[in-house]
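Comments concern the structure below.
All protein chains but one are shown at their positions in the complex.
Coming up: chain A.
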Amino acid sequence: MQPELSIPTSYALPQRSATRRVSRWAHGSVPLASVVVLLGAWWAVTAQPWFGPRAVLSSFTPQATFPVFVQLLSQGVLIEQGWISIRRVLLALALASIVGVTLGLALGSSRLAERTVAPALHVVRTVSPLSWMPLVIMLLGIGDLAVIFLIAIAAVWPVLFSTLGGLHQLDREWVMMARSVGAKRHQILFHVAIPAVLPQIVNGMRVAVGLAWVVLVPAEMLGVTSGLGYWLLNTRDRLAYSELMAVILAIGLIGLALDTAIRALALLLPGARR
């Protein structure tokens, strides 16, 4: 055992305060309140006579939608179609994350590479993902692959630019400290840069989830015969408006669940200790 250095201890760890408990409660209840307000607004708007003819209007009300939602759920339609859509979104997100993080790290590690490539990426980024539809169908045909590819095109940008932005903000002193303990370039990347930008990557993925879910519906209108986007078209063609509203409700709820899941996942990452 080595002798202690003459340094007295003075530790006082911060205690969890009552204020913190209250703010945590408030933090959890505010999103719930906003959903209640949204449902109330839905009910209030569809109850107004100026909204449309009573016969058509009645199909769009929450009163008509919720029983159909429960029915579609119990029949397994929403679960089956929802899972197909979720699977497509998750595969597209995985693809977008791999490409976005890799490209972001590569560009962020070299100023020359960033200066050369970034302008071209900004040009491509400004093109709506749906503009690629005809080209993607020609290249990949109609089916899962085309849908996943289109979603990935929409989702890749926030991941890429969040990673790049994170690297720009990386404390250069950390890099110097890592060099002082003998870390080589690739070790600095894996042990300092990536953990440091992880919160930005997760934020980028949260934005990507939102975009992916938005692009999913039009992408699933591309001739595929499954998924919530397809089901939306199907209900419209059958004039089944309560079903249409139930599917919209399902899309919204799954989007919220995905966002919550990714935030929960972020808390499990080492960066959450910061």
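Here is the rule we go by: a contact is a pair of C-beta atoms (placed from the backbone, for glycine too) under 8 Å apart; a residue touches a chain by one contact, two chains touch by 3 or more; residues count from 1.
Here, contacts and distances are computed from a predicted model.
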Name per UniProt, for the chain absent here [options: "Spore germination protein", "Lipoyl domain-containing protein", "ABC transporter ATP-binding protein" or "Pyridine nucleotide-disulfide oxidoreductase/Reductase C-terminal"]: "ABC transporter ATP-binding protein"
Of A:64, A:150, A:164 or A:198, the residue in touch with the unshown chain: A:198
Residue of A:177, A:239 or A:265 in touch with the missing chain, whole complex considered: A:177
For chain A, residues in touch with the removed chain: 1-11, 13-14, 171, 173-174, 176-184, 187, 191-192, 195-196, 198, 270-271, 273-274
